[in-house]
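All protein chains but one are shown at their positions in the complex.
The chains carry the letters A, B and C, assigned in the order they are written, with residues numbered from 1 in each.
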Amino acid sequence: MLRVTTSIRVRYQETDKMGIAYHGNYFTWLEVARIHLLDSIGCPYKELEENGFFLPVIRCECEYKSPARFDDIIDVTVHLPILNQARVNLEYSLTKGETLIANAKTSHAFVDFSGRVIKPPGQFVEKAINGI
Amino acid sequence: MLRVTTSIRVRYQETDKMGIAYHGNYFTWLEVARIHLLDSIGCPYKELEENGFFLPVIRCECEYKSPARFDDIIDVTVHLPILNQARVNLEYSLTKGETLIANAKTSHAFVDFSGRVIKPPGQFVEKAINGI
Amino acid sequence: MLRVTTSIRVRYQETDKMGIAYHGNYFTWLEVARIHLLDSIGCPYKELEENGFFLPVIRCECEYKSPARFDDIIDVTVHLPILNQARVNLEYSLTKGETLIANAKTSHAFVDFSGRVIKPPGQFVEKAINGI
Partner (left out) sequence: MLRVTTSIRVRYQETDKMGIAYHGNYFTWLEVARIHLLDSIGCPYKELEENGFFLPVIRCECEYKSPARFDDIIDVTVHLPILNQARVNLEYSLTKGETLIANAKTSHAFVDFSGRVIKPPGQFVEKAINGI
């Protein structure tokens, strides 16, 4: 099972007038973690796109447990519990030290440039099954 | 039952290199619709905050059905199916003409400035029960 | 001389923890005004791109005079003082009622898909010279 943790530091731009990080910006942090997950298995997303594989988000959710604030270091752990040929379902937990900030999920499909669903690349499948 | 439709026009800034609107930006559009919903019942969110009522997002989800592209006019319909004292659960559908773009949900709690959960303001409850 | 005014309403997402709109977001509002300018002369930017004309920002500046806040209605006036074949230089003023919020400028070049500088489209030149 793949599992990678990435740290992000909350930017001022990501906060809102409530003094906390705007909820929609968490999805950018999930992206950062996802990019690192793909790096870690030798499938950088940039190369995937260059090879004609796109991985759009087809569903996402986030449950906010405790606010993230400016300058906080948030650890975003992403894991791929089960490999599913049709969908890539990722789960995330966001923590600040011992405090749970949020839980989240994203689902993706591999598509080609025209948006047609295609098989995942072999390297991705192999690494996702064997773990890192 | 409250139901309000708002049109947004997709900004270039909201697109990404896949040529479509970035998934995280949909949550900003939901915010725009929510603001209009509150306007429509005489509870502008700005005034709510001035009166000490904050309405943070505590959960959100979105299912993407068809891409939104630059300059598209997207109709965002938000409705409040049932009034629940503890949580405000909103549902959204996003359409472009006849095409369903996305379905989404957000959950909110009324909190005071310190983040403590409080009762919704009376005006909100009355309007939410009676509809518009 | 072309001159168009567009109103934007400040989104919560555009604010930061200082309680005001984040400075970088003003450039998105300038974009919205620019899109309306192009609409007004029958050259929607979407169509320009479809016809192979891209208009990236090659320089921008903004001077902030008074803060823009959540829910403010900001009038963004854009004008094209002089038509210059090589560069499109736009000037903007942002006001809230009688209050000046900001002055800004952007410079653009027409380029093709590969990024090579090209002549502006004829429709644009004609309208830009004759005004609306």
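Throughout what follows, a residue touches a chain if its C-beta (ideal position, glycine included) is under 8 Å from a C-beta of that chain, and two chains touch if they have at least 3 such contacts.
The shown structure was predicted, so the numbers you read here are calculated from the model rather than taken from an experiment.
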(message) Contact with the hidden chain only, please: which chain C residues?
(response) 18, 20, 23-25, 27-28, 31, 54, 56-64, 67, 115
(message) On chain A, where is the contact patch with the chain that was removed from view?
(response) 11-13, 27-28, 31-32, 35, 44-46, 70-71
(request) For chain B, enumerate the residues touching the unshown chain of the complex. (result) 12-13, 15-17, 19-20, 22, 24, 69-70
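We adopt the following convention: only the chains that are shown with their structure count from here on.
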(request) Give the rotation angle, in degrees and rounded to the nearest 5, that superposes the C-alpha atoms of chain A onto those of its identical copy chain C. (result) 180
(message) I'd like the Å distance between the centres of chain A and chain B, where a centre is the mean of that chain's Cα atoms.
(response) 24
(request) Report the inter-chain centroid distance for chain A and chain C in whole angstrom, where each centroid is the mean of the CA atoms. (result) 33
(request) Averaged over CA atoms, how far is the centre of chain B from the centre of chain C? Could you give it in whole Å? (result) 27
(message) For chain B, give me the residues that contact two or more of the other chains.
(response) 27-28, 31
